[in-house]
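Here is chain A:
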Amino acid sequence: MLTVPIETMLIFAGLLFLIGLVGLLTRRNLIFMLMSIEIMFNSAGLVFIIAGRHWKQADGQVMFIFILAVAAVEVAIGLALLLQVYHHYKTLDADSVGKLKDNNQ
Partner candidate 1 sequence: MNFFFYLAAAIALISTIMAISGRNAIHALLNLIISLLAVSVIFYLLDAPFIAALEVIIYAGAIMVLFIFVTMMLNIGTEKKIEKRWLNPRVWIVPSILAALLLVDFILIINGLQIPEPVDETLNTKQVGISLFSTYVLAVEIAGILLMAGVIGAYHLGSQKKKVTHRFLKK
Partner candidate 2 sequence: MILAYLILILLAGSLLALLTGRKGNLWPRVISVAAVSLDLVLLIIFSSSVSGTDGKWLMDLQLEWIPRFGISLHLALDGLSLVMVLLTLFLGIISVVISWKEINSRVGFFHFNLLLILAGIIGVFLSLDLFLFYFFWEMMLVPMYFMIGIWGHENRTAASYKFFLYTQASGLLMFIAILALVFVHESTSGTLTFDYVQLLGLEMPAAKELLIMSGFLAAFLVKLPVVPLHNWLPDAHSQAPTAGSVILAALLLKTGAYGLIRFVVPLFPSASAAFAPVGMGLGVIGILYGAKLAFAQTDLKRLVAYTSVSHMGFVILGVFAFNVIAYQGVVMQMIAHAISTGALFILAGQLYERIHTRDMDQMGGLWEKTPVMGAIGMIFSLASLGLPGLANFVAELLTLLGTFKASVLMASLACLGLVAATIYSLRIVQKVFFGKMNHEWEIADLNLREKIVSAVLVVLVVALGLFPRPVLNLAGPAIIKTLDSHPAQLTGLPDSGKSAGNGKTASFNQLSGMFKKH
């Protein structure tokens, strides 16, 4: 029977989330950004499971399933967009995709 205190588990999940966040912030390559988002999804799911186990409720696991679904769709759309960006800009640099800029400077 696992007796690891819940606080450490939660902190671990938080750590995972932060690593994903750092990855998202630093990497300029779109693929790595997508990947970091996946990490963050995963750590969020982990927290649900931990809580589900603690309260012995099934909701945690159900929630994880939904997160999975969302993650899957997100990756599909993300990669499709990534392909379009790659064809259009011939590069995967996140900063070059800057058309939303306020151009009255």
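The working rule: a contact is a pair of C-beta atoms (placed from the backbone, for glycine too) under 8 Å apart; a residue touches a chain by one contact, two chains touch by 3 or more; residues count from 1.
For anyone wondering why these and not others, all candidates are chains of the complex that A comes from, given by their letters.
Just so you know, these numbers come straight off a predicted model, no measurement behind them.
Trainee: Considering only the touch criterion given at the top, point me to the candidate in 1 or 2 that touches chain A in this complex.
Mentor: Candidate touching the shown chain: 1.
Trainee: Okay, in this complex, where on chain A does candidate 1 touch?
Mentor: Result: residues 1-4, 6-7, 9-12, 14-16, 18-23, 25-29, 31-32, 34-36, 38-39, 42, 45-46, 49-50, 52-62, 64-66, 68-73, 75-77, 79-84, 86-87, 92-93 of chain A touch candidate 1.
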